[in-house]
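Omission of a single protein chain aside, the complex is shown with its protein chains in their original locations.
Our next item is subunit A:
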Amino acid sequence: MSQAGRRERAALEVKFVPDEEVLKHIAEDSGIKVRKDKTQLTVTLKTFVKKLEDISDDGAQEILEEKNYVAALGICAQGSMGNGSSVSGGEVYSFQTPKRSSKMVELASELAQTPGQIVAAGHSECPEKTAKTPQSSKRPGSNKAQQRSKKKEFVSTTPYRLRKRLAAPDPDLESESEYSASCSEGDEDDQKEGSAGLSGQKTSAKTKAASVSPPRNTLAKKVKEDKMSNLVEEYFEAHSSSKVLTSDRTLQKLQKRRLNQQTLHDLLKKAPLAYAAEIKELNQQHESLFSKWMLHLHWGFNIVLYGLGSKRDLLEKFRTSVLQDSIHLVVNGYFPSITVRSILNSITEEVLDHTGTFHSPLDHLEFIIKRFKEDSSLELYVLIHNLDSQMLRGERSQQILAQLSSLPNIYLIASIDHINAPLMWDQAKLSLYNWLWYETTTFSPYAEETSYENSLLVQQSGSLALSSLTHVLRSLTLNARGIFRLLARYQLEHKDNPSYPGLSFQDFYQQCREAFLVNSDLTLRAQLTEFRDHKLIRTKRGGDGVEYLFIPVDDSTLTDFLEKEDEDV
């Protein structure tokens, strides 16, 4: 029986040879190897496995070479601070790989399952699991029932695959070969979904599959193709599909009370800071370098601090302990409305005691440079928290700050946090800045830096808008509140309609009249003007020239608002 099956396979194989030829031409690189395989009619399993190892060796080799490059740059990790340099670039800057949506849950449960123990994160999934996952994703099992809805894309493709699989093999194939077919199919599936791009693991799974299934040649070919086109395919897969495979759950459904800034702050205060002792020790290490910082500043260098954790406290400590007796300027780069102009202004107005305005920042800068060059006894320390913040990262601002910092009697100490912050500077700016880099990983929470409304994520946005809404409305008449509520309700009713333009004025007037809120369209207009002045509503003209009114607040905030209002009323 099995022999028959094998013969069938052989016949199939012969059929596919032209395909191979075609593929050979497409993939030049692997083509040679495949041809070699063909000349050796009896390919042993061993050589095949070996080849796979070779491939993974190549990968290792590349990483090794990268490491060599790092080593060539004089890597000499001594002490705890130098540890960072031992990571190779390939780990830090790797390609994007498509991810399965369930991965996070898996990892989380894995981390949670073994409390107090060290768990392999994602990488070391046991081989059983990899064998299982493709199957379960094909027929969403009970554990994934909740996520079924979000897998529409998969669901649509699965029947096709099933059909294909059912059609392809002969019905009298043995269960063993059926298994192998499904396994390789599963591998493909796995590939499509991209199991976190762990090639080593995949190959191991594949070797297993290969050992089961007789037609090694075809499999070898397949694996090789996979291998080669892996990166390319993964890249395009990650970028081609505009569909997003994530669950549709929203925070609304969690029945979660939204936290505002104050409660968040209070809650975090209650939560003890983890590893406080270690963090303190870390900070003390950095603080011991203060005098060295000053030395370097005075030798004409400027200092930039990087590393995980807020460096604000460290800089504050530096300021209070070392700079007490000298003129210094502290700039909160993370402040949402900081501009270069305001920095320059505070230098001219408060440091140089100059009143007067300037046409452009360039004139301004020129004036400052002139004054500092004239008076060499004038010294200014500038501390910038978050030089890479949204407001300061622009080319022009950086240019001006760089020129400022190149003055011999201005000493600049700045901190950067963003991962791409160094991209702000080209060679010219770098030479103006004359940086000395200091790694100051503090692990302290970015409390101050993230405290401004717009730096927080969706959970927070709207709380300010909501409070402003309630405050303004509280000062209005009952009728006015009614008008606004009416508009809000109407908007919420249409929240599922993406092309909802707003409520037209005429309709609005009609509704307000019906609710006995206004008696003439003039009163409504007067009321609306008041709303508009407080930026509670916005109007826009539709294509037919009709005025449409809407509230520029997101739906969840509006719902909250209505709930609150209803409580009040």
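FYI, a residue touches a chain if its C-beta (ideal position, glycine included) is under 8 Å from a C-beta of that chain, and two chains touch if they have at least 3 such contacts; residues count from 1.
Please note the rule applied: contacts and distances are computed from a predicted model.
Per the UniProt record, the chain missing from the shown structure is "Origin recognition complex subunit 3", taken from the list "Trafficking protein particle complex subunit 9 isoform X9", "1-aminocyclopropane-1-carboxylate synthase", "Origin recognition complex subunit 3" or "TAF1C polymerase".
Considering the full assembly, A:A421 is the residue among A:I368, A:A421 or A:L469 that touches the omitted chain. From the options A:V330, A:L476 or A:L562, the residue with contact to the unseen chain in the full assembly is A:V330.
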